[in-house]
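Only one protein chain is missing; all other protein chains are in place.
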Amino acid sequence: MTQPSQTTTPGPRAAGSAAAGTATGAFLEVRNLSVKFPTDDGVVSAVNGMDFTLERGQTLGIVGESGSGKSVTSQALMGLLKGTSAQVTGQALFQGKDLVTLPEAGMRQLRGRNIGMIFQDPLSALHPFYTVGHQIAEAYLVHNKASKKQARAAAVDMLGRVGIPSPDMRFDEYPHHFSGGMRQRAMIAMALICEPELLIADEPTTALDVTVQAQILDLMSELQQETNSALILITHDLGVVAEVCDDVLVMYGGQCVESGPVDGIFYDTRHPYTLGLLKSMPTLTTKSGRLNPIPGQPPSLLALPHGCIFSARCEYAALAGDGVCESQRPQFTTEDGHGSRCHLSSEQILTIRNSR
Amino acid sequence: MIRFILRRTGSLFLLLVAVSFITFTLFQFGPADPASAACGQECTPERVQEARVALGMDQPFLVQYVDYMRGLISSRMIGAPGAESLCQWPCLGKSFQTNENVSDIIARSLPYTFSMAIGALVLWTLSGVGLGLLAALRKGSPTDKFIVGAASVGVSLPIPVTGLFLLLVFVNQFHLLPFTTNEINSPFGPQGPWAWVLNYLLPWIALAVLFSASYIRVTRTNMIETFGEDFIRTARAKGLAPRTVTFKHGVRAGITPVVTMLGMDIGLLLGGAVLTEQIFSVPGLGFTAVRAAISGDLPVTMAITMLAAFFVIVANVVVDLAYAAIDPRVRLQ
Amino acid sequence: MKNRSRALALAVLIATAATGCAAGQTQPGNKPSAGSVTELAPQIVKSGFTTKGGNVNVLMSSDFQTLDPGNSNYVQTANVGQLYYRTLTMAKETAGQPPTVVPDLATDTGKVSKDGLSWTYTLKEGIKFEDGRPITSADIKYGVERTFAQDVYTQAPQELNAALDAGGYKGPYKDPSAVLKAVETPDARTVIFHLKKPFAEFPALASRSNTAPVPKDKDTKLDYTNHPVSSGPYMVQSYNRGKSLKLVRNPHWDPATDTNRTALPDTFSFSLSTSQSTISQQLLANSDPNAITLDSNGAMQTSDSAKLADPQVKDRVASGILGCNDVLSLNTEKIKDPDVRKAIALALDRQSILVQYGGRRFGELEQSPLNSKMVGYTDPGLEIDPAGKPKLEEAKKLLEGKDYPKTLTYGYANNRDSYKNTGTVVQQNLKALGIDVQLVPIPAPNYYSVLASEQLPDMGRSGWCGGADPSSVRTSADPILGPNNDGTSYGFSNTSRYFDPQVSKAMYELRNTAGTSEELGKKWAEEFNKALKTYPIIPLIRSHTNSVVGSNIRNAQVGYFFGGIDLSIVGVEH
Partner (left out) sequence: MTQLQSPAEPGTASAAPSEVRPAEARSLLATAWLRIRRSKIALLSLCVVVAIMLFAILAPVLSAMSGNDPFTSNTSPEVLDDFETPGLPLPAYMYPSASHWLGVEPGLGRDLFARLAFGGQVSLTIALLSTAVSVVLGTVLGAAAGYFGGKTDAIISRLMDLFLAFPHLLLVLSLTPILQSRLRDTPLGQGSFLPMASLVIILGFFGWAYLARIVRGQVLSLREREFVEAARSFGSSHLSILFRQIIPNVMGVVLVYATMLIPTNISAEAALSFLGVGVKDPTPSWGQMLNAAQAGNWYLSDPWFLAVPGVMLIVTVLAFNLLGDAVRDALDPKASRH
């Protein structure tokens, strides 16, 4: 990574648009996706109108603080919210099928085979009572007509591919016998055993230590290239994003506040929140860069503000004038495949960026 | 594993010694004097003294205790000088009331207690776990609310009230069920399994209502918690069928606290369901123990108390082993 | 549950279960005016039956404490014992009457020497044990010897032994060389008993189970209960403790030697663990036409009493008065003034107490703990109302200007509600006299030893079942209010601690007086009534028993002494 420059030069991999365009026939197209949870205390609006598209071979990073709705988005895509009290609206077209309206039975066919998912904490995400191998073979058996022996062979092979030494022996071990990194490799093996076209990784490295993080990220990139699958990487670690992603989507309060090619986000930042995120990174060159919270509290999802969701914490809200930030929700405006949701003009943003 | 079992057996032994010693000691301070109970209205001090000899109560306290405990290790002679008789191992003494071997009394009472325990157990486990699971799966639905409400009422039903109510309605008023008879104490008896079921149905229901209510609550809470676990999400993300997710991944993990509870309850119940046996006149261990406690029959009280404690402790060990079978993480230790 | 304790000690009988009734006389619906019911006629179910054969099912809520005649103080054992052991004489039951003493193994009820100190019995010929061996005088003597080993047999009956001049004899076990000189066996058919003092009722003592023959080589000591060797019409075929007992005919029993037992059924099957409520429901519903019960009070619960008048049930109720009665015993050392004791007696609402015992079907109010059927009985003429109504004004008048205890304790055995409830009624009644009564529960098994100890409550319910000879005044009067062995103080079972220099001395002297039962009975009754008029005890309830039997059962009578169906004459239609 070099120093951020002011010129926006979309990287070669940023061909696909992350904007709200109508790229009909896209591999994955999400339109106006919203998720609400009714609770005792009122309706929690976790995701409020997400739009993005993704093509095979691409990696999309979704970034945001905890509670910004990124995990809920991924779960909505996996159909994991079906059968719960969550209300999911909008569209998520995956190879033409709408994942939002697809019934559970249909969704189940896709899960694991077409869409794989890697979870944050592999220790809790793996079943403690079954061997690692069993759990991977099980994933294989759901979608393949195969004998247990074949499933075992496939699982052992996969364990080997994700870099687990003597996989045949480790097959019969339990998750608690594995180290953290090994467990995450096993998780990845499980997610990839049916070679899905779309892989969603929900904070895959958060629970791991730094050296292992890098190995896991490398492994994921490698495997993605091998299978030419699409990858959604959910993280709050901008370092990870910079390293792996083609496009980036920044979430705040259940909304996308900025999205675009990775270089654009880093060097042509267009939203004060993203700026804040970047500013809070100690240095971009260290991989351990964690987000230090921006002053103030994230908005209550029970009652979102009428104006810009970020206005309460935005240092520059006054610059827009007329209290427009407090009263009016800004539109998502796209320019060169790089969009943001802010009342400030690009000049004002530029000034702010330069003044840092 | 062997060390684990050895250690548990060791502590089991110590606990039993403690339990027996406490029971034995307490009895010495009891208001009921078995010796003077033996001769009733003509209890001259001389006769009481003779009765003490007959019951072996003329010996010092510790000698009595050691003698009693010796019977657990080998056969021993019991009785007044010149009229001793052999008490076969395991010797739990002889009843002050009938001079019967206590082990025979216990052997006689056990089938009743087993009959009570088994049926109630099956009834409440099936209904408790089943309804708890159903409520967890339908969380928030009217079904769930109804089950939770019924469970709240269920745990609040004291056995004496339910027991007497069941007797009043089913036996006395509407003659739907026969009076419990002590002739039946196993499903393999001459009267057949159906008579056995009818005979014990009311006590089973009285027990099961209370127990299944708490099983519903524990199952529901644990299953809801388990269904919220990450590994359930993982299982769904693999594309597993809901049934597989629920039972193979969910129930297996969520059922462990229920297994613990079940083990402890079995242990408790095998020691005799005192209240239920009393209300339905089932001469199991609890019933026998109450009779013995009232009439000052120390050997019987002692033996049943120890046996009950033994069941609880063994149940503890079995629960631990079951845990190890269910949860591989426990095997490590 | 309430009637669990069937430990009716035989000789100096404890009345723990003291209930009875006779439904015969009173018509349901026609409420008798208070006081009109003095005694209810006994009812025998279908008497005059003579057909042999069949099986009788005897339902019991728990096992016999013992079947060993040498270790039994229990009426149930005595009742079933008629079937498998015989004694020198026998107390033959007649419903509603004290039993009559008749010869059994002996040819007569005993020949007394002139000084009244020796009784001689001659055994009948042809009497045999179940193994065919003839019964000899040695077997009788050994039976008596065993009952001296009280350190082995805690329930060994002692009335006979107490009368014998036995020295310090302690039974055949501890010191096998010791000899019981008080019983002599000059030949195989003669038994002579030597007494300390004359005892006119000795034939009744000879009917006690002490004189049941026990073959020495078959004595298994405490295990003898598992198979007592039969000398009677039936023998033990199988005995499953706590569950069942089966008696079958003893082939060596010769009916020619035994006119007391009709022994009609071929077998008796005892079920030993059916709950009381089940027994009463089964009998009321006639679900087993061959069934009877030996449980006290016919296993009836208080609330079952209304069903006894049911037409389906009425003809199957055997009922009769019992020898047992309950009194309220006052501690005369605490309540010294006879007027105060009389005031307490007058203030009692005995009718309410009867209700606590289950009402008129289960007992009747009595004016004396002695029974008018006893030989030599006279009425004491107490001023308590025969109908049980309190005489509060008279009571208050008696107390005027007196200094009397303002708080008293009432002790009761904690095994029956009627005892406790009696206390509640007493508490209520005495409140009117300004006396505060506290109820003190006492563990039932130790009740009488507490009454004999320093913890004696000021008042207590006490029971009495007729003594060694239920037809004799003496064997009741002496233990209830008599002095101790040397005449210097109150006697051991005299729970009111009554001791009057004159009256007690007279009683003491009567003990040494020889004479017929009738002569002595009158004298005893006279002294006893003198004592009674100072109200050391207040007569309460005489018990009745109702025992419902199955519809095939014949000759069912309730024994005055046994309180249950008399097994020696019962029969069954088959």
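Every chain is named by a letter (A, B and C) in the order it is written, and numbering of its residues begins at 1.
One rule holds for everything that comes next: a residue touches a chain if its C-beta (ideal position, glycine included) is under 8 Å from a C-beta of that chain, and two chains touch if they have at least 3 such contacts.
Since we're looking at a predicted model, the values are computed, not measured.
Of the listed positions C:420, C:511, C:533 or C:574, the one in contact with the omitted chain in the full complex is C:420.
Of the listed positions B:241, B:268 or B:326, the one in contact with the omitted chain in the full complex is B:268. Checked against the full complex, the one of C:289, C:359 or C:515 touching the unshown chain is C:359.
When the missing chain is restored to the complex, the residue among B:118, B:164 or B:177 that touches it is B:164. In the full complex, chain C touches the omitted chain through residues 1-2, 26, 28, 31-32, 277, 301-306, 309, 349, 351-352, 354-356, 358-362, 414, 417, 420-421, 424-425, 427-428, 438-439, 441, 443. Contact between chain B and the absent chain runs through residues 11, 15, 18-19, 22-23, 26-27, 29-32, 139, 152-153, 155-161, 164-165, 168, 172, 220-221, 224-225, 268, 271-272, 274-275, 278-279, 286, 289-290, 293, 301, 304-305, 308-309, 312-313, 316.
Here is the rule we go by: only the chains that are shown with their structure count from here on.
In terms of which chains touch, the assembly is arranged as an unbranched chain of neighbours. Nearest to the common centre of all protein CA atoms is the CA centroid of chain B. Put simply, the C-alpha centre of chain A and that of chain B have 55 angstrom between them. Chain geometry summary: the mean Cα position of chain A and that of chain C are 93 Å apart. Rounded to whole angstrom units, the spacing between the C-alpha centres of chain B and chain C is 40. By the touch criterion given at the top, residues 75, 78, 80, 85, 104, 108-113, 116-117, 119-121, 124-129, 135, 138-139, 142-143, 174, 176, 187, 190-191 of chain A touch chain B in their complex. If you check the complex, the residues on chain C that touch chain B are 4, 7, 9, 11-14, 63, 65-66, 73, 149-155, 158, 173-176, 221-223, 225, 241-243, 271, 273-278, 281-282, 415, 443-446, 448-449, 452, 492-493.
Put simply, chain B touches chain C in their complex at residues 31-44, 47-48, 50-51, 53-55, 79-83, 85, 94, 97-100, 104-105, 108, 179-183, 281, 283, 291, 294-296.
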